[in-house]
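Data block below; observations after.
One chain of protein is taken out of this complex; the other chains stay put.
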Amino acid sequence: MIPAQFDYLAPKTIDEAVGLFAQHPDEAKILAGGHSLIPAMKLRLAMPQVLIDISRIKDLAYIREEGGQIRIGAMTTHYQLESSDRLREICPLLPECAAQIGDVQVRNKGTIGGSLAHSDPAGDWPAAIIALDAEMVAVSASGERTINAGDFFVDMLTTALGPGEILREIRITTPSERFGQSYLKVPQPASGFAVVGVAVTLTRDSNGVCKSAGVGITGVASKVYRATAVEQAISGSGLDEQTLAAAVAHATDGVSVNGDLYASEAYRRHLAQVYTRRAIEAAASRAK
Amino acid sequence: MKKPITVTVNGVAHHDEVEPRLLLVHYIRDVLGLTGTHIGCETSICGACTVILDGQSAKSCTMFAVQADGASVTTIEGMAASGDLHPVQEGFWEQHGLQCGYCTPGMIMAAAQMLERNPDPTDAEIRHGLEGNLCRCTGYQHIVEAVQYASRKMRDQAATGD
Partner (left out) sequence: MAKYVGQRVKRTEDPRLIQGLGHYVDDIKLPDTLHVAFLRSMYAHAKIKSIDTSEASHAPGVVAVYTGKDVAARVGPVPCAAALPDLKVPDYRVLATNHVVFVGQPIAVVVATDRYAARDAIDLIMIDYEELPAVIDVEQAAKGGPLVYEEYGDNIAYKLTAGEGDIEAALKSSDRVVSQRIVHQRLAPIAMEGRGVLARYYPGEQELTIWSSTQIPHLLRTQLAIMIGMPENKLRVITPEVGGGFGSKLNVYAEEALLGWISMQLGKPVKWIESRRENIQATIHGRGQVGYIEMGCNNDGTITGLRYNVFADLGAYHQLLTPAIPTLTGLMLSGSYKIPAIQMNVTGVFTNKMATDAYRGAGRPEATYVVERAVDLVAAELGMDTVDVRRKNFPAPSEFPFKTATGLFYDSGDYEAALNKALAMADYKSLREEQKKAREQGRLIGIGLSTYVEICALGPSQAMPAGGWESATVRIEPTGGVTILTGASPHGQGQETSFAQIAADELGVDLNAVTVIHGDTSIVQYGIGTFGSRATAVGGTAVFIAIEKLKEKATNIAAHMMKTDASNVVFKEGRFTKQAAKAASAGAGAKPEPEPDVPVGEAPAGAMPEPEADGKGVTIQDVALAAHIARDIPPGSEPGLSATYFFEPTNFTFPFGTHIAVVEVDRETGDIKFMRYVAVDDCGKVINPMLVDGQVQGGIVQALGQAMYEEIVYDDQGQLVTGTLMDYAIPKAAMVPWMDLDRTETPSPVNPMGVKGVGEAGTIGATPAIVGAIVDALSPFGVRHLDMPIKPETLWRIISKAN
């Protein structure tokens, strides 16, 4: 219940933040909404010596449209994304995913940036972000760089963010016309984390043929992944029942599937297939 | 080591120096002596510690007090500040929405937030809206009815401009 001691730094600007982070690249952790980090600190599973609270930095919480992209500030809360009417129109996967994270209180405080940088293998955001093929903008004392979502999630609780690097923004190409999206999840009954979570975004032409697809799956392996075999199998198809059945058989291709007390490896694999199909069906029905 | 903070709780500004690791819930309970906010787990699951922070429900066990510097907090003690029970409090009393009462302050804060965003929730929406709050006594049915009671009362009040 009681975290270990730490030094607390609350920079007012992003420059100040990266400067402080550069001084403590190993012993500091970035504190965003705190809803992944603080529970771990209370159980003393995490004992950072320094916390850099980036919540006092102005203008890190926003949803903007710019250059054909949706740009989301790292400190944007789950609730802000869940309740955005504009996103519901232009990229409903984001609010749909946000609404299934944790609970109301967690969504009020927790942030998309914090969640992504934590890279919890059962977190919800990574599935949506990887399905949408987002770009992650990271900033450090040595400047800014963009990391593709596919490269961002390295392993359980490990991202491509280097020492002293802070995730600043998430950029998503605004979906074109005739797109459909969906996020479906089996929550673990105690924690609410995803036993399996499947995010789907796809586009169809006027004949209903699937032109492109992104399928992100969380909860299943040591990190989120894109079910590329499924994406390939459905692309170019009319998303008919048979194609889907064959496609989702590949939902866990190439990954080592987790087993735990709630869902064994075999059951989780099965759930991944069922939920991939259901999520594609839901997305397909919306792509009109 | 200690950091100065100013937190407005139930309308009163408090200035204190606190260890950065001091949890907001401990600040509220042990420093300010407002013990209506409870602690029921250590993993941000149970919601007994729910307060309203700058207008949004939050688990005060999953925040450091330093993060609340400059913020405005409403705790259960601030809900009947006018002297009248808040409709949600009234609903819990009328509909027997509590037994041991330990989860109740958090439930009431979460329910108040829910009704602010959705004044007329369905049964399913109420249950979904309370997923961050555990109760071991009631089986939730009377809590659902308590929220429905409050919803009706608040809508009636709004309609009559009361």
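To keep things simple, chains are lettered A and B as they appear, and every chain counts its residues starting from 1.
Following the convention adopted for this analysis, a contact is a pair of C-beta atoms (placed from the backbone, for glycine too) under 8 Å apart; a residue touches a chain by one contact, two chains touch by 3 or more.
Predicted model, so just to flag it, every value in this text is computed and none were measured.
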Worksheet item: Of A:Arg56, A:His270 or A:Arg286, which one is in contact with the hidden chain?
Response: A:His270
Item to complete: Please pick, from B:Ala71, B:Leu130 or B:Met154, the residue that touches the omitted chain in the full complex.
Response: B:Leu130
Item to complete: From the listed residues B:His38, B:Lys59 or B:Lys153, report the one that touches the chain absent from this view.
Response: B:His38
Discussion item. Touching residues of chain B against the unshown chain: what are they?
Written reply: 19, 21-22, 26, 29-30, 33-43, 45-46, 48, 75-77, 79-80, 85, 89, 92-94, 96, 98-105, 108, 123-124, 126-128, 130-131, 133-144
Worksheet item: In the whole complex, what residues of chain A lie against the chain that is missing from view?
Response: 1-2, 4-5, 43-44, 186, 188-191, 261-264, 267, 270-271, 274
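Criterion: only the chains that are shown with their structure count from here on.
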Worksheet, complete the sentence: chain A partner, complex, touching residues on chain B are 1, 3, 19-21, 23, 39, 42-45, 47, 50, 53, 56-59, 61-64, 66-67, 69, 110, 113-114, 129, 131-133
Worksheet, complete the sentence: In their shared complex, chain B is touched by residues of chain A numbered 1-8, 10, 31, 34-35, 38-39, 41-43, 51, 53, 55, 79, 102-106, 108-109, 190-192
